[in-house]
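The complex appears here minus one protein chain, its other protein chains still in place.
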Amino acid sequence: MAYFVRRIILLLVTVVLVSLITFAVFQIIPGDPIRIMLGPEADEARVETLEKQLGLDQPLPMQYVNWISGVFTGDLGDSIRFSRPVSELIADRLPVTLSLAFLSIAIVILIAISLGIYVAKRPNTLSDLVFSSVTQVGMAIPSFWLGMLLMLGLGMTFQFFSISGYVPWSESIIGALGSLLLPAITIAIPQIAISFRYIRNTILEQMQLDYVRTIRSKGITERVVMYKHVLRNAMIPILTVFGLIFAEVVAGTIIVEQVFGLPGFGSLLITSISYRDFPLVQGIVMYITIVVVIINFIIDILYAVLDPRIRLGRTGE
Amino acid sequence: MKRIRNYGKNINLIIGSLILFAVLIMMIVSFFYTPYDVNEMDIANKLQPPSLVHWFGTDEFGRDIFSRIMVGTQTAFFVGTVSVSIGLIFGVLIGGVSGYFGGWIDEIIMRIIDALMAFPGIILALMLVAVFGSGMVNTSIALGLMAIPGIARIARSGFLQSKDAEYVQAAKLMGQTPLRIMTKHILPNVISPIIVAASIAFAVAMLAEAGLSYLGLGVQPPDPSWGRMLKDSQGYLVSAPWYTYAPGIVITLMVLGFYLLSNAIRDISDPRSRK
Partner (left out) sequence: MRTIYKNFCVISILLVVAIFISACSGKEGEDTANDTNKINIRINNDPDFLDPHMAEASITFQMLLNIYDGLLIGDTDGSLKPSLAEDYRISDDGLTYTFTIREGVTFHNGEPLTVEDVQYSFDRLMGTTTGEPLSSDFDNIASLNTPDDKTFVITLQEPNSAFLTYLTALNSAIVPKSNDGKHNENPIGTGAFKFNSYSPENNLVLEKNENYWKEGLPYLDKVTFTFQPDDQTALLSLQAGEMDIVSVGSHRVSEVEEQFNLEYQDSNSVLLMGYNQERELFTDIRVRQAINYAVNKDDIIEAAFSGYATKLGSNMSPAMGDVFKEGMEDTYKQDVDKAKELLAEAGYADGFSTTISISSHAALYTNVAQVVVENLKEIGIHAEIEVVEWGVWLERIYQGRDYDMTIIDFTGVLSPYETINRYVSDADNNFFNFKNEEFDQLMSEVLVESNTDRQKEIYQRLQEILSEEAAAVYLADYQIIWALNPKLEGYKLYPYFFHDLAEVRYTE
């Protein structure tokens, strides 16, 4: 119990620090949200009126205090640029980014585990080498370029993919897949290398252990050894790597959403930074932080469930 | 099934070093010689396909892409080296202090690092660029700051594990200062994961620079930067594909080089994966 309480306190501390860092950055950087929105021809009267209406004539520390006191009452404030509640904007985008993230992770799991098992059965062969190098290359390609190449190669060949924009799942499942699959692959490709390599090594490590040798000596088929014993024991470290990947995938959505014109909150975050939309940036950063921290939290708990030794030995890290 | 034991183990090291060595040579040559002046424009001859005259073709200003790729190595190494140095110096310092002294210092530092790491990398970079401004030097500083938390966390765990080791206890008993213990005794023992992290940080810095360039920030022209070239070539993906392949491939190769090298160092230093 104490473990959980500590985790939750840490979570809160992290979130508050994140918001303070964002605030500090906004304190330093130049740029006026109203003028950025209205451009160089902005009518002075309009600028003044808007500043007054949006409370931007107050100094930033005051805005922060207003904002943080709103957060405690569950109100994330209004976006300056879109003049709508931040929570509404985030809720609108949540399905896009989450679908994208989960689809990417599904692709990573699908490919990395199959490849990992395949290669672990044939360590240090040519296919091992080929797969490691190919996945490594995937990790080294700048994501926006990869997205463009995929769009050009696959998107233009198959009508199935929509090049830009998002189709909600409720409208058409196939349409949604068509709009999300290419960006999901773009996000997944760099992650496959990390997880594939990790899974391969973990399985290999397990196979060297005494218990595998014992089971094998009992004459059980390789298949059963692999899927029933080795994989189960390799699951814990594999879970960790997916925990790490989740944060990477969320980060990956940011530029890729921009490339594919997906209205997720990654692209929203980028524009809200350049538009100096302070409440919106705070809201999204907060949201991403909480999601990432919570996912790690869940992974830790799964960890503890799968391996009771951790619950006893670990006090948190 | 033919096994390529051992040989496969070192192949990372071999390929990685070969790539980086080639890039390094290219950089050294570029200081003395490039086929054309990097910034010399010849607008009448823009977007020429590769030929004997222009090996990699020309860009939208008629500049020689090969020369720009060559000089781009300088930018790449500058951004990479400066940002990794910043990351290493402050990361090891902060992580070392945190791990070695522990207690509330550790607690505070780790909380700040957790918070910084909660920002997706590109967002942190974007915010730092907003603070420092774009351009080669500012981008390097921003990317360096971005690398600190990751390296600090790795350094911390190294120092944390080693601080109770016998050789450290012995040094303490001999009355050596914490600074001396940390630099002379612990650091050499925990250096390899830090080097791995630094090598990865180099690769990440290059990708982040490309990402910032995509958003119009990052290294600015006329300084030839691969990320910038890649971004500029986007518009000619169909009409002049050679333009996009040149910077795309060199970035990928160089990042790959650092990843392979980091894998090799990890394999060599971590006995568990040495099978």
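Read from first to last, the chains carry the letters A and B; within each, the first residue is number 1.
Note that in this section contacts are C-beta pairs under 8 Å (C-beta built on N, C-alpha and C of every residue); 3 or more make two chains touch, one makes a residue touch a chain.
Keep in mind that this is a model prediction, so the values were computed, not measured.
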Among the chains presented, those that the missing one touches
A, B
Give the residue, chosen from A:R122, A:R213 or A:R232, that touches the chain omitted from the document.
A:R232
Can you say which of A:I113, A:A193, A:V241 or A:I254 touches the chain missing from this structure?
A:I113
Of the listed residues A:M207, A:V259 or A:V293, which contacts the missing chain in the full complex?
A:V259
Filtering A:L98, A:L152, A:V212 or A:I236 for touch with the omitted chain leaves A:L152
For chain A, the residues touching the chain missing from this view:
29-33, 35-46, 49-50, 52-53, 81-84, 89, 92, 110, 113-114, 117, 148, 151-152, 155-156, 158-160, 162-166, 174, 177-178, 181, 223, 226-228, 231-232, 258-261, 263, 267-268, 271, 274-276
For chain B, which residues lie in contact with the unshown chain of the complex?
39-41, 43, 46, 60-61, 130, 133-135, 215-217, 220-222, 232, 234-239
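The working rule: only the chains that are shown with their structure count from here on.
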Give, as an integer number of Å, the spacing between the C-alpha centres of chain B and chain A.
22
Spell out the part of chain B that touches chain A in their complex, as residue ranges.
1-5, 8-9, 11, 15, 111-112, 114-116, 118-123, 126-128, 130-131, 203, 207, 210-211, 214-215, 227, 230-231, 234, 237-238, 244, 248, 251-253, 255-256, 259-260, 263, 272-273, 275
Write out the stretch or stretches of chain A touching chain B in their complex.
10, 13-14, 17-18, 21-22, 25, 28-29, 31, 122-126, 128-129, 133, 136-137, 139-145, 148, 152, 197, 201, 204-205, 208, 247, 250-251, 254-255, 258-259, 266, 269-270, 273, 285, 288-289, 292-293
